[in-house]
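Note that one protein chain of the assembly has been removed; the remaining protein chains are unaltered in position.
Each chain gets a letter, A, B and C, in the order it is written, and its residues are counted from 1.
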Amino acid sequence: MTVRTDLALECRELVGESEIEGVIEKKEEKQNVKITRIEIKTEKAALRLNKEMGNYITLELSPFSKSVCQNEKEIEIIAREIKSLIPNSDGTVLLVGLGNDNITPDAIGPKTIEASFATRHISESMPELNFRSVALFSPRVLGQTGIESSESVKAMVEKTNAECVIVIDALASKSINRLGCTVQICDTGISPGSGVNNKRKSLNQKSLGVPVIAIGIPTVVDALTIAYEAGGETVQNKNELSEMFVTPREIDVIIENASKVLALSIAKAMHQSYSVEDLYFLSL
Amino acid sequence: MTVRTDLALECRELVGESEIEGVIEKKEEKQNVKITRIEIKTEKAALRLNKEMGNYITLELSPFSKSVCQNEKEIEIIAREIKSLIPNSDGTVLLVGLGNDNITPDAIGPKTIEASFATRHISESMPELNFRSVALFSPRVLGQTGIESSESVKAMVEKTNAECVIVIDALASKSINRLGCTVQICDTGISPGSGVNNKRKSLNQKSLGVPVIAIGIPTVVDALTIAYEAGGETVQNKNELSEMFVTPREIDVIIENASKVLALSIAKAMHQSYSVEDLYFLSL
Amino acid sequence: MTVRTDLALECRELVGESEIEGVIEKKEEKQNVKITRIEIKTEKAALRLNKEMGNYITLELSPFSKSVCQNEKEIEIIAREIKSLIPNSDGTVLLVGLGNDNITPDAIGPKTIEASFATRHISESMPELNFRSVALFSPRVLGQTGIESSESVKAMVEKTNAECVIVIDALASKSINRLGCTVQICDTGISPGSGVNNKRKSLNQKSLGVPVIAIGIPTVVDALTIAYEAGGETVQNKNELSEMFVTPREIDVIIENASKVLALSIAKAMHQSYSVEDLYFLSL
Partner (left out) sequence: MTVRTDLALECRELVGESEIEGVIEKKEEKQNVKITRIEIKTEKAALRLNKEMGNYITLELSPFSKSVCQNEKEIEIIAREIKSLIPNSDGTVLLVGLGNDNITPDAIGPKTIEASFATRHISESMPELNFRSVALFSPRVLGQTGIESSESVKAMVEKTNAECVIVIDALASKSINRLGCTVQICDTGISPGSGVNNKRKSLNQKSLGVPVIAIGIPTVVDALTIAYEAGGETVQNKNELSEMFVTPREIDVIIENASKVLALSIAKAMHQSYSVEDLYFLSL
């Protein structure tokens, strides 16, 4: 039995030792934002943590359910971390919002796309605006379209000649305390089995052919994880529980708020010469 | 500690005896639909079951997540049960969709309203159409409007001179097996503490001044109920778990499908001279 | 034959003289915003202009279709004008978004409500936040609900004990040049025959019992007005043209942008101790 989590921070906690070979870990605090940087440097460490090799940045923020707490400074901190993982060129960035917009905790990807603005069609004709070329895409889910996200995202990467993909996705945490107040940014893309609907295929440099930065916010805990935590291995109804997820009653406010904060943070990372306020009005 | 449920059927199961004084119970099966009728006839029985005195009809149907299963016959069966509880007059019926349309499992009320059609403005001027006068209202939730549903629904009842209210609401079940395949219809209205957001106030004949028929579908189980079931009284994090709910991964399909089936069933109960197919095209 | 317009500024232009008895008119320019204040002081002047007696403030702004142009200063200017017409008390303000959210140019009212935030439920319990009590309501349209907006708004005014109503509505202009770059604020409420759907009933102090401030943005021109302008009285198909309206191809951007600017402006007028940026994060 394994507890399911998409957070490198929690995978690392589950291993539990004070130091893990092949893993570099740094903690920092800025403006009340706790930042943990985990680098998984070897295949062996990747196996122990059950996460791909690469860099994982976790930001612990004020809760997205309390909109008054977010502010320009948090956005600038998130933007800086995103920027640190994006290839330093001026090619097109394809921004992809994974997930099902009809299931509230899974809608963070499509909602972030909705709150973002595309510039690919104007960055070339109006270079004086200093926009990086950004294209937007929400693939929806297999049941809605008959097309796997991994197929349609690859088609878009090829057609737009994107140099890099940013995927936004809802994550599963093992702890309800992390829901709606954590952002994970990594350079390893999306792994199978993550998100609300855990049948997702890989979206990473190997499958897409370009670097893939993944930005995720935990919005659900598996119902099985809750049951295991309460009752241990004796849990009944495992099959049925595995088809259920747990999410906060205030998930609507979390998604609404988090998607706008992510959209602004990504815009700030893309179009650095603009202030957050300008970007807010641009994305109206 | 009590397990939370809004279903009279489950309250009755929790009591467990083969017969309960003051409770009349009948079971029936029609076209693969299991119908249980529970009448709570005394205050004492109401206290034992923790449900208001009145009539509760529970329909166990093919799952709403499998759209191909629903059909005209199921709709006609639900319609007949709704009709049996509606006052037999020709006054205006106010159809109220409770809940938060931004939280998928709580959206069944507003979505049913969206799939319904109003006739109050045409039933008088075009009596030849044989429509019963129906007005529609989705009060949304306190955090969205600053107004309690109970206040705004009462305001609408008074202003439309409604003779009767039908409220549609998402319910909490104690069992994940009942989610998305059960309809409860009752003549006792909505009680405090039901639904996804359990801070709801009463909507019943006493508070609204007219008969209130409630139609509900269980779409969530409290996270605490899942934890109790797995681990008993020793559960940690009770406060945090009480702010969480459990819902199926396919909740989007359940809500989409169930709201359209309810809308058609209610329309059939209201406008009896029309066929289900006609009503489908009317509600396009 | 009369050309149709909801703008006092255009009614005044149609009269054409340099001075009109009973009408006081002042023009001003602030930060590139042209402000025209028209006060209609007598019944005779009201008849000549075909507008109710009262105060009309018209702001000519940078186009709402160019989101980058809007900024904190414009919002503060609009807020100041709204504030000047609102009764100076601390009672509840009921914010009403008129119109049909399924018709893009008519959606400015409901969309402004969506971008606003309610405080009535927290202003009393948390006086330290310094929020004025604001309740939100979108009545939708008769065909959607079977209830006249005038009925349901009156019901809400009574139930919330509102001291004042602000209605937001789409307006008809006689000129396509005014679409999407004009805001009219007045203290006379809404008159019959205004908006996209011109069968609307009055919403004013007389019908609602409290002061009614109306905020409108012209988003359509009647198709008949366009035809008259091109061809004069000889226009064919008058009946059919009267069922049509004219609107810009970029109406989606206008509505999206204008509704957020209005929501922020109204919030600034309501909650004066907050900055526009704080209000933006509050309304996320």
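Brief remarks follow.
In the analysis below, a contact is a pair of C-beta atoms (placed from the backbone, for glycine too) under 8 Å apart; a residue touches a chain by one contact, two chains touch by 3 or more.
Just so it is clear, the model here is predicted, and its values are computed rather than measured.
In the complete complex, the residue from C:11, C:186, C:210 or C:226 that touches the missing chain is C:226. From the set A:47, A:126 or A:155, the residue in touch with the chain omitted from the display is A:155, counting the whole complex. Only one residue from C:42, C:89 or C:102 touches the chain missing from this view: C:102. Residues touching the missing chain, restricted to chain C, are 100, 102-104, 143, 176-177, 196-197, 221, 223, 226-232, 234-237, 240-241, 243-253, 255-256 (touch as defined at the top). Where chain A meets the missing chain, the touching residues are 118-121, 133-137, 142-148, 151-152, 154-156, 158-160. Listed here are the chain B residues that touch the chain not shown: 67-68, 70-72, 256-257, 260-261, 277-278, 280-284.
We take it that only the chains that are shown with their structure count from here on.
Copies chain A and chain B of the same chain sequence form an interface built mainly from equivalent positions, shared numbers / all numbers used being over half.
Centre to centre, using the average C-alpha position, chain A and chain C are separated by 40 Å.
Spacing of chain A relative to chain B, judged by their CA centroids, is 36 angstrom. Touching of two or more other chains is recorded for no residue of chain C.
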